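The complex appears here minus one protein chain, its other protein chains still in place.
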Amino acid sequence: MSKAVEVRPMTFYPEVLARIAPDLSMQRHLSLGLRPSLRASEEFRNVEISDGKLSCASKETVNRSGNNILGSNVLKCGKTMIVTSITGGVVEENVPVEQDDEEPALENSDADRASQFGCIYPVVEVECGRAGAPTDEEMTLSQRIYNCFLHSGLLSKEALKVSVGVKSTNADGQASIQYPDEKDSTDLAKSFKPRRKWTYVLYAKIQVFSRDGPLFELCWNSLIYALQTTQLPRAFVDERTTDLKIPVSMRGRSAAIRETFDILCDPVKFQPLKLNAENISFASNFAVIELDPEAQLPKDDDDMQVDSPTSVLLADIQGEAEEASVSSIVSVVTGTAGNMKHFKAIGGDSKITLDMIKKSIKLAKLRSSDLEGKS
Amino acid sequence: MLFAQTGVLELVDGSCKLQCGETTVMCSVTGPIEPKARQELPAQLALEIVVRPCRGVPSTREKLLEDQVRGVVTPVLARYLYPRQLAQLCFQILESGEPEELYSSKELSACINAAFLALVDAGIGIQASFASVCLSILEDGQRLLVNPSQAELIESRSTHVLALQLAAGAKKVENLLLLESYGDFDEQTLLQVLQTGEEACVKTALELRKVIEQKLQKDFVWR
Amino acid sequence: MSTMILPGDEFHLESRENVLLGPGAYCDPRNQKVQPVTAGFEVVTETKKNVSVHVEHNSKRYIPAVGDLVVGLITGSFSDSYRVSLSNFSTPVTLSYMAFPNASKKNRPSLKVGDLVYARVCKADKELEAEVECVDSSTGKDAGFGLLEGGTIAEVSLAFCRELTFNGDYPLLSLLAKNAQFEVAIGINGKVWFKCDDIRHTMACYRSITECEHRTQSEHKSIISKHFKTLLNSVP
Partner (left out) sequence: MAKEIEISTSEAKFLIEALRQGLRSDSRKFEETRDVGIKFGKDYGDVTVTMGKTKVHCRISCNIAQPYEDRPFEGLFFISTETSPMAGPQFENGNNTGEDEVLCSRIIEKAVRRSGALDVEGLCIVAGSKCWAVRADVHFLNCDGGFIDVSCIAVMCGLLHFRKPDVTISGEQVTIHPVEEREPVPLGVLHVPICVTFSFFNPEDAEENIKGESNNEICLLDATLKEELLRDGTLTVTLNKNREVVQVSKAGGLPMDALTLMDCCHKAFKITETLTDQINEELKLDAESRNKYAALLSSENARVS
């Protein structure tokens, strides 16, 4: 009845095909032995870093006033740029069970591992031109970085304790600040034992520009670099701090509210943040994808029929085609000496075999030593 | 070790209450129902997962748990059976059984097992059985514990959550669904975790299977 | 009952050629393997030509399938069709104005929002909206379809409804009939509509059906007599 409609095969440019049918474009590339990001299957992207001279404690004297960034890092990996800035605060610890300073904290003996380590509060922002509430991805990234950092044991609680200095103004009104652990400090400073304890709190703001694939590994590496440049300001309390007792009476109840003077940060003196160097670790991600027989390009019959492997391990996923068509992901955070901090494997639709896991751990170690060399 | 019962709620299609060690989780499944416009997927079943903590308001910690459960459940669901439909999975943690600010592995493992029972209770198509187990390695690095108690968990060097897809009457391991490890461990420990975890998962799957047998007895009581 | 089966187990199917898939069985497009997707009891029926396999399982959420007789609730009316809900929160189905006996462009059916209809599912593929019809397409007559006036609905599980419909000698309905005359329309979507002339009878039937679903067959007789006794002789 209607004349035969001849159907011409539609052809698309590679990037357009990557967006319309990511898994088809992926399989086509794999059948040629390539991958959409045109890197070898186990080749990582190059990473360049700099501390971006953002932090107020960086070597060049960045103008001090108003710059409260303690450590920073700018990481460029492929198309993606990540800017991490570390800020901090001082918080009074309401010590649950009272301890004198000398005898070590009895209550949390070394057994209770996780609560010995300090943590950092990361906030990840993926800049995609849309302001508004954090998306699910940003929230899961921040929480995953928080969990991984806490359990990696990179930062012990001792490193965050504030050793309080004292500011004394001698006769001619000229003020000087001494710190107990400094060599030239007077005995007054050494004898100054504050009853209240303060700790530093660290926040990390991780901004991602031009997102181009899984982000957890890049954010983690950038955070580690930033922490290595972090300097904590010294803090002191004025000698004449008198806890002002303000009598307050309210509805027949009267009590003296203790108005306490807060601790001040020394704008000049900084001390580097002590990290447990052996726990420094870097992240890398891998994906397992199975070759779909039907989607292979028609092989020209002259090349010999090599039995192509059924599934391929790709390192460092990049680009929309790869990220959309892959569902089995392996993410490894490891130090150079093979001491792993975090390992995540999601089964997805293809099979993750044991030797895939071994191979990815081996590659992750190589990547980690390469990244460590950079800092 | 694991106590569970299905069909505990009325208005939802499938539900279960599961207690594993000191962690108690209640899971409810509703679906396939009509999705909201923004949730609809053209060819497959959309998943809405909600995790609510036992204390306080849901935060990013629960958002990460939702993402992990989604990663486990999505490949197992027969998604293409219900195009443009929605399934709602709700988890209410009744007892966390671990210090919430530091750990979430026991809750994750309990949520995965509860999800399996609730999905089966609701009759939504799943392609294979799956089970999950939480492991931890003690401070001295040798002893590996399956489903550790709160005290053991605190003293452990590393904590692992393993979820496996099982076939042939929960005897044969088909595929690794999730392996999430935090803490200090090396490759050799990880392989040992995988090995011991496999046996523990098979044992858990058999326990889940018994719970389902009770459910089937209850379902056809009127016959 | 035949053997219990869970997702992930194997069907006991020796011959591989044309297997008819019933509910609960799914053929994975990638590896063409037939596998169970719900937990229940495996039922394999061999006939000369082919093998049919399905999993007998019980659930609450109804998924439309062609040929099912269902009780629907009219939730909206449009220019050419009604919107009918088969179960709460599920995607609504359409009942076109033409799907009535001796329907024509002019005389539109007289159903309002909130009415109950007894209908048959005529189109139900998963991607599109399902369609129901209130006319027996072969004979053109209403064959019991159409508006269900008054009475009430008991919501029960799907397997229980199938049992009431297809298993003729299931005692429940006959036991009820001894105590009250009633009109009944059983929807495979888990909704049993029934109407007696007196409110107390209807209430007694409602309570008996909802309770019998959770009790063994032996107790049905005592449950029904208990309900009818409490309701009928407690004259206000």
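Order as written gives the chain letters A, B and C; numbering starts at 1 within each chain.
Definition applied: contacts are C-beta pairs under 8 Å (C-beta built on N, C-alpha and C of every residue); 3 or more make two chains touch, one makes a residue touch a chain.
Since this is a predicted model, take the numbers as computed values, not measurements.
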item: Omitted chain's touching partners, listed by label; value: A, B, C
item: Residue, one of C:L6, C:V37 or C:L231, that touches the chain absent here; value: C:L231
item: Full-complex contact with the absent chain, from C:D115, C:E129, C:D142 or C:E219; value: C:D115
item: Touch list for subunit C against the chain that is not drawn; value: 73, 75, 85, 88-89, 112, 114-116, 148-153, 199-200, 202-203, 206-207, 230-231, 236
item: Hidden partner interface residues of subunit B, rising order; value: 8-12, 15, 22, 26, 28, 30, 33-34, 36, 48, 50, 52, 54-58, 88, 90, 92, 94-95
item: Subunit A residues that touch the omitted chain in the full complex; value: 94, 96-98, 107, 195, 248, 250-251, 253, 255, 257-258
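The rule is simple: only the chains that are shown with their structure count from here on.
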item: Chains touching both subunit A and subunit C, listed by label; value: B
item: By mean Cα position, the chain sitting nearest the middle; value: B
item: Furthest chain, CA centroid comparison against subunit A; value: C
item: Between subunit A and subunit C, centroid-to-centroid distance (C-alpha), Å; value: 55
item: Centre-of-Cα separation between subunit C and subunit B, whole angstrom; value: 32
item: Mean-CA-position distance for subunit B and subunit A (Å); value: 28
item: Sequence positions of subunit B contacting 2 or more other chains; value: 165
item: Multi-chain contact residues (two or more partners), subunit A; value: none
item: Subunit B-facing residues of subunit A, complex; value: 110-115, 136, 139-140, 142-144, 146-148, 150-153, 279, 327, 338-349, 351-352, 354, 357-358, 361
item: Of all residues in subunit B, those that touch subunit C in their complex; value: 13-14, 30-34, 78, 80-85, 120, 122-129, 165-170, 174, 209, 212-213, 215-216, 219-223
item: For the subunit B and subunit A complex, residues of the former touching the latter; value: 60-61, 63-64, 66-67, 71-72, 74-75, 99, 102-104, 139, 154-159, 163, 165, 175-187, 190-191, 194
